[in-house]
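Quick notes on the structure that follows.
Only one protein chain is missing from this complex, and each of the others stays in its spot.
Presenting chain A:
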Amino acid sequence: MQLDNLYQEIILDHYRSPHHSGLADPYDVEVHHVNPSCGDEVTLRVELDGDTVKGVTHSSVGCSISQAATSVMSDLVIGKPVSEGMATYEKFLELMQGRGNVEPDEEVLEDGVAFAGVAQFPARVKCALLGWSAWRDATAQALATQGAANEGVKNA
């Protein structure tokens, strides 16, 4: 249980000045996710451009891990195709669930590798995943809305 493994300087930097923090317009979908067991809350907005993530902004209350993870997540998915963002999530999830036995892929996870130590603190894994779950939910909703709209165009 090495504290410095958990609180990497990168994490504390993101915590002190989170990227893409502050809800911005325009957006397609806004979601609000909570960790009921601890009370962390995140409000997150997603704007898609076709199947590319054009923008992600968020406003959250929570611990250093959840705030920093949401900040890093935003950096990782903005400007990328949705499918790539989802694949990055899978990699991040694998790292979080690896109990410290998964070697993080820096090519894919970038600053996200700093969270490798979180996997050794099982109680904190859900903190690191909160922002991701909000983004995945908002993006899925945005895609569904897009699909329905396209459907509407075809039907017209």
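Keep this in mind: contacts are C-beta pairs under 8 Å (C-beta built on N, C-alpha and C of every residue); 3 or more make two chains touch, one makes a residue touch a chain; residues count from 1.
By definition in this document, contacts and distances are computed from a predicted model.
Within the choices "Sarcosine oxidase subunit alpha family protein", "cysteine desulfurase", "ABC transporter permease" or "NADH-quinone oxidoreductase subunit D", the name that UniProt assigns to the complex's undisplayed chain is "cysteine desulfurase".
The chain omitted from view is touched by exactly one of A:Val31, A:Val46 or A:Cys63, namely A:Cys63. Where chain A meets the omitted chain, the residues involved are 1-3, 6-7, 12, 37-41, 61-66, 121, 123-124, 127.
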